[in-house]
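Note that this complex is displayed minus one protein chain, with the remaining chains in position.
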Amino acid sequence: MIETNLPIYYMAVNIASSQFRGIIPPMITPLNNESELDLKGLRNLIEHLIKGGVHGLFILGTTGESTSLPYALRHRLIEETCDIVKGRVPVLVGITDTAVSESLRLAETAKQCCASALVAAPPYYFSLGQPELIEYYEYLADRIPLPLFLYNMPSHTKINIEPDTVEYLSKHEKIIGLKDSSGNTAYFNKLLYKMKDYDDFSLFVGPEEVTAETVMLGGAGGVNGGANMFPRLYVELYSAAVAGDIEKVRDLHDLVMEISTEIYSIGKYGSSYLKGLKCALNLMGLCSGYMSSPLHQFNKEEKDRLEIILKKIQKKIL
Amino acid sequence: MIETNLPIYYMAVNIASSQFRGIIPPMITPLNNESELDLKGLRNLIEHLIKGGVHGLFILGTTGESTSLPYALRHRLIEETCDIVKGRVPVLVGITDTAVSESLRLAETAKQCCASALVAAPPYYFSLGQPELIEYYEYLADRIPLPLFLYNMPSHTKINIEPDTVEYLSKHEKIIGLKDSSGNTAYFNKLLYKMKDYDDFSLFVGPEEVTAETVMLGGAGGVNGGANMFPRLYVELYSAAVAGDIEKVRDLHDLVMEISTEIYSIGKYGSSYLKGLKCALNLMGLCSGYMSSPLHQFNKEEKDRLEIILKKIQKKIL
Amino acid sequence: MIETNLPIYYMAVNIASSQFRGIIPPMITPLNNESELDLKGLRNLIEHLIKGGVHGLFILGTTGESTSLPYALRHRLIEETCDIVKGRVPVLVGITDTAVSESLRLAETAKQCCASALVAAPPYYFSLGQPELIEYYEYLADRIPLPLFLYNMPSHTKINIEPDTVEYLSKHEKIIGLKDSSGNTAYFNKLLYKMKDYDDFSLFVGPEEVTAETVMLGGAGGVNGGANMFPRLYVELYSAAVAGDIEKVRDLHDLVMEISTEIYSIGKYGSSYLKGLKCALNLMGLCSGYMSSPLHQFNKEEKDRLEIILKKIQKKIL
Partner (left out) sequence: MIETNLPIYYMAVNIASSQFRGIIPPMITPLNNESELDLKGLRNLIEHLIKGGVHGLFILGTTGESTSLPYALRHRLIEETCDIVKGRVPVLVGITDTAVSESLRLAETAKQCCASALVAAPPYYFSLGQPELIEYYEYLADRIPLPLFLYNMPSHTKINIEPDTVEYLSKHEKIIGLKDSSGNTAYFNKLLYKMKDYDDFSLFVGPEEVTAETVMLGGAGGVNGGANMFPRLYVELYSAAVAGDIEKVRDLHDLVMEISTEIYSIGKYGSSYLKGLKCALNLMGLCSGYMSSPLHQFNKEEKDRLEIILKKIQKKIL
């Protein structure tokens, strides 16, 4: 990289919107407590991910516990992350919020830190109709300084971004793609079909359980939580799927399903995925396992169970 | 105003928890735009409500568009409201948020401004189980400087606060009541029955359509949106219900149902209630009709329709 | 009644539609096994109800496990019930089904047995829109030989019969009322308000927890499961509510809430109400406690717990 007057790590990753592809982990947020980042853990985790070959980082998503974090911490996380990444991979920043003004402030910080793009799920308190959703995204897109990915997350936001809505919004120059975390690939395949003539619109899936199949059929990649733990595995799965190497896809997909089935199923209620993931990262020595309220980390017994499972899986992968 | 060392309007309303009763309007938030209060409107509205005889004010609820407002504005609203009210009626402050740290900061401001109590709905992004909900409320209640009302709002938060959960939480000294906005009085009556031996626990309903009946059967009152427009009407309905004056209850309830049916049914999607209410307040000359994103105020045609309806209703009430 | 050649118990109950009022228990279906009525229990139960002063009987509703019963048994139940009742009170017959042809066959049997009216919830397999619901009810109403009550049961049918739909359908001469089992009295009060100028349209509630309040505000009565056990109590509650005798209403409502809270909360999952009710009737010696698949009667331990509760309540009521 060439010396300039600008600090080198503040140079924007110059990347055409259609070039967002591959594995972009939704990074967990290493925390010491409700209001303090685990900065050492953050550095460890980012280096671990970049070394693992990921194609980008997505911070402040659901996996990053974004909505549970105080605002000052969210802004700080953007700054620290961009500072550590130093342009080596694109950084996508979640700005999902019920208050559009706060989303815009996060977007501003992302721009100043030279992040690459923004990601926004629908506002998740009031129940909206599709026309209201369109108005919301247009309002947002008109005012943000970076390109935007829509984020479909109906289980959490109570609204599905319908295919017609996606097509309509894709015409806005700032809106360059969508991440779908519904797990419903019947829906996702409709999006792929509908958008196939729009060159610069990238469609990602969230759940790692469907990355293999969606990439084989034209998806842009996976924003997969498990890639926090084993970035290389997910990157290889992505590459095999792009290459159409079905045998390899099947083998690697099988490992991903083992991770999903074993690591994400300890503990009860809706968030066992997130709890298992963060606990595993802690067990791997990468960062603190603290979870922000209203979620809680595993108790001792759950953690012990996970440790055994994790070791078994690590042997197969590493 | 008498000179003292402490500004008189900062003196706390000294009120035992069991004394929260009556009509406590969920105040709409008068706005000039996404990030600025309509201060003149705020003053008008508060004087209108106090003159109307309301038993308290609830700010930063769903009707106050709390989750859509930037944080600085939420804190500012608490300060301005308490400053205007000057202890004449109790002020309840909504601190509902997905980030518990932000809820705690709002609680701190409420305390400093001498508000009377806090109100918190469950965090509304992650899907929680009842035990997680209990842990959340205990965490919150342990750290707040004012008494707390639970706020049941399942259509928006995706979780119902189950009767057993309410009973369990009621034992926490800070938790003094619940506001139920489900509209489901089968549920509400179960709460009333379960909690009847807990003297200091107050059960309010949100929807004005059920205030009459729930007060007749032991409810503490109504946090009714329509009381923003016609406070006197709702206060009289409450008094008639407490007195068991059924004839009067039926007549006043009929007016409330006319308001609900006529004013809250213009416009589409989930929030026609809120849009109709804020537009009516604007038509009455009380404050700005600006609605914060993701909601939008009525268009010209809808506003004209509402104006005709409103005039017809005003004639009956005033 | 005038002597005729027709057996007296086959004479239709001649009753104007507006005259359906009061407590009309949704009768449980006494069963020996999956396909056989407990006829002795049926006779006991009907005499118990009529002696208790109920204003009618509703068979083949949700409480009657209608959708779980084989068709031959449903037809048989209509015949036996009408034969036992012999016109002493109106008999309402549930014809809810996903196959409209089977609903029509049940309606035909009801007519032949001189039942008074029919009750139909929306078909509950396909997800319908309101216009499809209107078409469905019109199709049905055009072909039935008896007047029809709509039956709102959104938790089971996945669709709410919207107030506008009710108003539209009420214009059909065969459609004379609605039973609402949503528990949502905000919705029910909107119906009451909307339909108050339609003289011959009766609005009943299902959940006994809301009978008191809805009757005080103009409801026609309650189709209350608990009236299977204690018909007199519910009839007296209804009378007190009609008379506006609030003190008495409060006392009796309290007993109903005790029944609801104590008897319907043993056992898990959605149907603890139904399981508790049928078990209690069995414990009272009225009929068999057999429940048809997919529900199951209580196990020994649950039954023992219920017995103690039931005795305590019986002492207060009898």
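Chains here go by letter, A, B and C, matching the order in which they are written, and residues are numbered from 1 within each.
Everything that follows uses one rule, which is that contacts are C-beta pairs under 8 Å (C-beta built on N, C-alpha and C of every residue); 3 or more make two chains touch, one makes a residue touch a chain.
Source: prediction; values computed, not measured.
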| item | value |
| --- | --- |
| Chains on display which the left-out chain touches in the complete complex | A, C |
| Sole residue of A:T185, A:S271 or A:S292 that reaches the chain not shown, by the stated touch rule | A:T185 |
| Selected residue (touches chain absent from view) among C:L39, C:V242 or C:L295 | C:L295 |
| Hidden partner chain, residues of subunit A it touches | 182-187, 189-190, 192-194, 207, 209-210, 212-214, 216-218, 244, 246-247, 249-250, 253-254, 257-258, 260-261 |
| Residues from subunit C at the interface with the omitted partner, ascending | 34-35, 62, 67-71, 73, 98-102, 105, 122-129, 131-133, 135-136, 139, 155-156, 158, 268-271, 292-296 |
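In this text, only the chains that are shown with their structure count from here on.
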| item | value |
| --- | --- |
| Chain contact graph, described as a line, ring, star, complete graph or other shape | line |
| Distance between the centres, which are taken as Cα means, of subunit C and subunit A, whole angstrom | 51 |
| Inter-chain centre distance, subunit B versus subunit C - centres from mean C-alpha coordinates, in Å | 36 |
| Two or more partner chains touched - positions in subunit B | none |
